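One protein chain omitted, others in place.
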Amino acid sequence: MLSMKKIEMVYRADMVETYALRNFNLDVNDGEFVAVTGPSGSGKTTFLNIAGLLEEPTSGTYELDGESVGKLSDKKRSQIRNEKVGFIFQGFNLMPDLNIFDNVDVPLRYRGFSGAERKKLIEEALEKVGLQSRMKHLPSQLSGGQQQRVAIARALAGKPRFLLADEPTGNLDSLMAQQVMQMLEDINAEGTTIIMVTHDPELAVRARRNIQILDGSVSDLDEMMHRVTEKVSAVAEEA
Amino acid sequence: MEIRPILSALSRTKIAVFLIILQIAITLAVITNAISIVNKNESDMDRPTGVDLDNTFVVSISTVNLESDPKEIMQSELAKITATPGVVAVTPGPVVPLSGNNWCGGLSTAPEGEDGTDVHMCLYRGNENFANVYDFKIIEGRNFLPEEITYLKEGEDAHIPYIMVSKAVADELFPDESAVGKNVYDGGDAEQRPKIIVGVFDQLIGGSPQRNNPFNMRIEGLVGWQNFTRYSIRTEPGELPVVMEKIEEVLKLDPNRYVSRVRSMQEYKKLAYETESAVNSMLKTIVTMLTFINILGVVSLAWFNVNKRRKQIGTRRALGARKGDIIKYFLTENWLITSMGIVLGVAIALGLNYLLDQSLEVGKMQPQFLVFGAVLLWVIGLLAVYIPALRASSISPATATRSV
Partner (left out) sequence: MFAYYLRLAWQSIKRNIIISSLMVLALALGVGSFMITMTVYYYASSDPIPEKSDRLLAIQLDAGDIESDYEVESSKDLWASLTYLDANNLMEEDLPVVDKTLHYRFGTLVLPEDKDIDYFGAEVRATTRSFFSMFDIDFIYGGSWSEADDEGKNVIVINEEINDKLFSGEDSVGQTLKTNDGNFKIVGVIKTWDIAMPYFEPYPHIGHEFAEVYAPINTFINKEPFSFNGSMNCWKPFDRSNHDAFLQAECAWVGFWVELASKDDKPQLIESLNNYTANQKTLGRFQRPTNNFATDVNGWLKQHEVAEGPVQLMQSMSFLFLLVCLINTIGLLAAKFIGKSTDVSVRRALGASKSDIFKQNLIEVSLIGFVGGLLGLLFAVVGLRWVRELFGDSLERFSTLDPTLIIMGVVVAILASILSGIYPSWRAASAPPAANLKTQ
């Protein structure tokens, strides 16, 4: 599904170069639910931006769905983002002037669907998050949890294969966070690959796979555990 | 306030800053040139004219039956006008100051074929009352004597022996001596008969004040008995409206005469400077609108900067900057931008002035207009930036820590 090899991301400001990612390698398979943790400034968001084609890496190869997406035009990248990727943000990022229906409509507009198709997809998506009755409301009329559910509906409406969530529960109280997390798990269960950046270890352990980013590189906890176990068993066999 | 950090902050929004500098510069150029032109026009309009504007008017009149004798008609009309209460003096004469009509012709100190000084000027004609109708002073010599006035019928050619000249003309013709009593010659006179200058008057404006040297005038002691003529009439102070009405009434009694126009000298002056006053009104409007637009520009840039730098401002506040420091920061920033705009603007203003002077002869820009424009823009800038700066200063220090 997603394969990053030797990704490097360097930010240049004035004379100083800052490595956000360095020799970053990661493979994510279809249907995985990956939680990404790591301290502030470790490169979590940079990774997410590259994964979602919002930023281009300085070097390295990135394949999404078997297609190399490293050096594509802005138009093509936008199209891939639109069709294959859904984003959920900590701050929800709903458009304050658009009602719920129109918010969910945004990615579908760029997809070029007809009015009838869009209506069907929007209603489906809102039904999935249980907000079909609030279609005409403005975001400001909804609670934080409801707003995040709208954001999830917006991310899902175009049926992307791949969902990127940046601290999706960061601005929510724990009850609402639980609901949103549950929703993400359900979505994952239906086959959508999810990568979620989070601070919360409790949420992270609910994911099927955990990776940690430290100083711009991956340390895959599961893989490490796996290797440790292998080693242990090998030792045991030898013994 | 330290300027260096402001400069380095400005250099980060180069284009926005450049645009506002350009806007201020062009504004300064337009405002200063407009003020310069308005000022020139106004000082032209305020020149002394030699006309008692408030108490003088002119009647234009013509004859229905061209076979009748204009001499008889005019003599009777002059008598009627003189007899009207409130009339100070009346003179017939085809040309009227500020009326747009000009009769012009040069005079020379020597007859044609000999070496002399030639001076170009325009002329008025009238009788011995001309000097009382208009408001000039005879500074040398004297007025025409009644017997010095030449009377002639339409189509007749006559020698006009007695003239008065303005001081401007006298100084040019006879720079080192008095012009009074001197002989001068009209290039248009086939016989080159001498004319005697009997008097020199201080000033009387010509028919078109826009001409070069509008005060180069002479007055010829001549009355033509003509079918179409004008009477210039001066009234007692304050009597003008009544006398105008009365005279029109009296002259209209003759069915053989048609009064085509009765117009006060104030009206003539207004019409003579119609273009200048219109241009002035338009320029003043443009200056007002520019000032308004400029306030918009400064306020919006300041607003934009405040919004963009909310976090930075919060951080400064968190690090101990007082509200006054933040306000001072924005005021200083604005002052710097305005000053850069003014420096560029002075250059553009002088360039524009040069171009306008080349093609339209608007005159050289006076430095005080540049100073005025610069001060105006500084004040506008500081006033306009004050409210956004005040808003910036009220940004809470917590802004620095709030965002993720």
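Miscellaneous remarks
By letter and in written order, the chains are A and B; residue numbering begins at 1 in each of them.
We take it that contacts are C-beta pairs under 8 Å (C-beta built on N, C-alpha and C of every residue); 3 or more make two chains touch, one makes a residue touch a chain.
All of these numbers come straight from a predicted model, not from anything done at the bench.
Of the listed positions A:Ser3, A:Ser78, A:Gln132 or A:Gln178, the one in contact with the omitted chain in the full complex is A:Ser78.
From the options B:Ile149, B:Leu301 or B:Met365, the residue with contact to the chain not on display is B:Leu301. Listed residues B:Glu154, B:Glu177 or B:Glu245: the one in touch with the omitted chain is B:Glu154.
Take subunit B: the residues that touch the chain left off the picture are 15-16, 19-20, 22-23, 26-27, 29-30, 33-34, 37, 62-66, 112, 154-157, 187-192, 226-228, 258, 260, 271, 274-275, 277-279, 281-283, 285-286, 289-290, 292-294, 296-297, 300-301, 303-304, 307-308, 352, 356, 359-360, 362, 403-404. Within the entire complex, the positions of subunit A that touch the omitted partner chain are 45, 49, 52, 54-55, 74-75, 77-79, 81-83, 85, 87, 89-91, 93, 95, 97-98, 106-107, 109-111, 154, 158, 166, 171.
In this text, only the chains that are shown with their structure count from here on.
Here the spacing of subunit A and subunit B, counted between their Cα centres, is 74 Å.
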